[in-house]
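Only a single protein chain was left out; the remaining protein chains are all shown in position.
Naming follows writing order (A and B), and every chain is counted from residue 1.
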Amino acid sequence: MSARYGMVIDLDRCTGCGSCMVACASENNVAPLARATARTGLTPMLVRKASNGMTGAARREVFIPIACMHCEEETPCVKVCPQQAVEVDKGTGIVMQMPQRCLGCRYCMTACPYHARYFNWWDPVWPAGMEKSLNPGVAVRMRGVVEKCNLCHARLHAAKEKAAGAGRREIDLADYVPACVEACPTGAIHFGNLADRSDPVSQEARSPEAFRFLTRLGTEPKVYYKSKEAWVRELAESASGSGARTGKATLEIRSEEVTHG
Amino acid sequence: MKVTRRDLLFWGAGAAAGLIVTPVPWKILDDTSIWSQNWPWIPQAARGPVEVKQSACTLCPQGCGLRVRMAAGWPVGVAGVSSHPVSRGALCPLAFGAHQLNWHPLRLKSVLHRGTASSWPNAQAALAKAQKEGPVVIIDGYPGRAASSVMEAFAEKKRGEYRVVFSPETKSLLPYESWSKVPASALGYDLENAHTIVSFGAPLLDGWGTPGRFTRLWAERAADRTDPELRLIQVEATLSRTASRAWQWIPIRDGSEAALAAGLARVLLENQLVQTRGPLPALSLADAAGQTGLTEDAIRDLARTMIAQRPVVAVANRENPAVAALNVVLGAVGTAGGIVRKTKTARPYSSAETALPSARAVVIDASVPWDYVPQTDAEVFRFAAWDGGGSKADWLLPAPGFLEELKDVPTPPASATESYAIAPSLTKSLHETHGAAQFLASIDSALPTHEQIIHARCQNLFRLREGNLYAQEITPLAKIESAQKLEDQLSKGAVWMGTPSKSGMIRCERKEWPAFTAAIPAETWSESWATPVLPPLAPKLYQESSLREPPTRRTA
Partner (left out) sequence: MRRGVLVFALGVAVALAGGWIVFPRVLYVQKQQPVDFRHKTHAEKSGVTECGDCHALREDGTFAGIQAMDKCAGCHSERIGESPAEETLVNHYIKPGRETPWLVYARQPANVWFSHAIHVKRARLDCRECHGAHGESDREKVYELNRISGYSRDIWGHSMSRLRRAPGDGMKMADCEACHRRHGVEVGCLGCHE
């Protein structure tokens, strides 16, 4: 049976510590980029900040971990890729980026509504000897290609291999836990099979507290968020901008998103 | 026969036509594509069996359990241990990149004497000479380890002193030590049983105590802000990570924590909202309001909110006697959900941040934060795995790096329950390194080595027959067959945890309200990482994203 892997991220439980970001980079052999900035960096998992737009004691902030949303329908990056370097996997629903096939045109980066794709501006370089600490399950990408969250496919490989070794057809979901999910110190990121209606994550995704970002685009992302607080849920269709200016709940703007002035 | 130009052209055309039906163009194209997909200068991961081992993080005294993935004998990833009773599966964000620290460009690789290359025998000779000439002061940043015992014994033998650079959590417990004579290292915050926590700037969700301890507790009992079982009230000047996730955030003027504590105590005592009696703070409520920037009513409201859901405990970010006195007023000292005594055996330590005695040599352990500068004229021997820069030490001695040396992990500061673990060394040393304890034991052969002390501690623990051993499953210590079995289990990453402390009286003798002290701003992970360098992937948090502020450059 084909699975649809997805996540539900409980924003009420995110403290914005950044463990998921570091664990993700370590798992996926992202090089330490000495010269990178927010514009040129490589953060397949990125924790962003949003506020309710108020000031003083009434101000509230929330942290929003953003990785690839694994859009199910009309997947924007798949539609624009001239190389077929990205596809929605039929068996898992994972939007899979193949860096070796990528020619680096970066159409997909422009197309992605979530800014979840990153470009390798430099050859990956580690300090002498540190290549021994690389995760053997993930090939290091070269300069000039785009990459993004592949839902820790190395861990999916390992789970598949373990299942086959034990003579099972289906993987045990306990063996397939993405690095960010494993790293989260508050257990805010829940990972599971959305196609399986008995899966607690799939049930959580259908709860009234759950929401997704930019559903108006019709891309059916498979990463859900949830919060008990209404102003956080209002962020779902908002664009990023300066909350202080609008007085409304807004996502904090990032330098690469400034397109004017 | 004359070769004409026409012949050459025909020949060339024939060769070209022929070449197309040979493997030459196709094979070269194919091989080039394979070559270019895997450029030889792009590093490749080592091939080899992957295994998962368990150890503990020793980069700071919080004793988090580590699950380390090893490939071909090298660590390739770390994760938390979900069954770990101390860290409960969590780690700080920096620990996830810690397995790369051993190759950090700032790693100390050889002995340096005043900036020039020297050797271990030279350093040994220098300290051996110094200890004959005068007292030796030893400074430790992580007391309670087996290595600490070696250092303590050495300092005692050499007529010197053993001093400690306290963690912020221990510092917040120092006022109780001076009032009750119970050592701060024997005290802890029983947050597990509290129902209201008032944090005076303590970064509870961002690098206070063992990361997993409070974050897990908060996620389970406090994250739902509508009606939390555990109310977290954050008193802080700025909307910090903890403040933004707290049940209530009370913004006050920077540094007015002590004034607010005094104001709250005055409200509680004057209105007899608490059963305790004690000296009233000199500060009037109006002055407290003036200093904090809150209204008098806001302080009154906060006092009532604090005690609405009990037990309540106040947590200071550093040493703050006013906050400690507030806890005494709240009756939170020596009661469940407050400040509890976790052990009878701990002893008080003297701070290294007060004047040092005159000495011939000062030895600084690798656990001492790099921003600590000893005020001394003595010859300084500084151990460190990484160079924090701007060192005033005469000798810079390379210490073992992450997971390179067997260490033991005593009870973390501020925890409410005793624990003990062993962090086995998992990787081979990249350089010739020695820990301070090992170095001192090599100078005075009468001293026990830290390995011997760990062995002896396991035997003592075995005789105690209390608490549980947390490995794959939880086993009462009384059911472990032998001391050797216990040591074997601990060496594989198991943790011993004592029984939660029963609240007992801690008598705090105070004649008057403590003198006013300005609070020190809270430090969070990006600012107060125990090692001088951050893992190479840490800039993801502050350089490639705006999640955190960049660490302030340390210049000692």
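Convention: a contact is a pair of C-beta atoms (placed from the backbone, for glycine too) under 8 Å apart; a residue touches a chain by one contact, two chains touch by 3 or more.
Keep in mind that this is a model prediction, so the values were computed, not measured.
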item: Residue, one of A:Ala163, A:Leu217 or A:Ala236, that touches the chain absent here; value: A:Ala163
item: Options A:Ala3, A:Cys17, A:Leu33 or A:Ile94, residue touching the unrepresented chain; value: A:Ile94
item: Residue in contact with the excluded chain [from B:Val24, B:Ala282, B:Ala308 or B:Val373]; value: B:Val24
item: Chain not shown, touching residues in subunit B; value: 6-7, 10-19, 21-24, 27-28, 30-32, 34-35, 37-38, 40, 44-45, 49-50
item: For subunit A, the residues touching the chain missing from this view; value: 87, 89-92, 94, 96, 98, 100-101, 137-140, 150, 153-154, 157-158, 160-167, 169
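Just so it is clear, only the chains that are shown with their structure count from here on.
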item: Residues on subunit B engaged by subunit A in the complex (per definition of touch); value: 37-39, 41-48, 50, 69, 71-72, 74-80, 89-94, 96-97, 99-100, 103-105, 205-206, 211-212, 215-216, 218-219, 223-226, 239, 241-242, 244-245, 249-251, 430, 525, 535-541, 543-548
item: Touching residues on subunit A, where the partner in the complex is subunit B; value: 10, 12-13, 15-19, 21-23, 25-27, 29-30, 32-34, 36-38, 40-43, 46-49, 56-57, 59-63, 100, 123-142, 179, 182-183, 185-188, 228-229, 252, 254
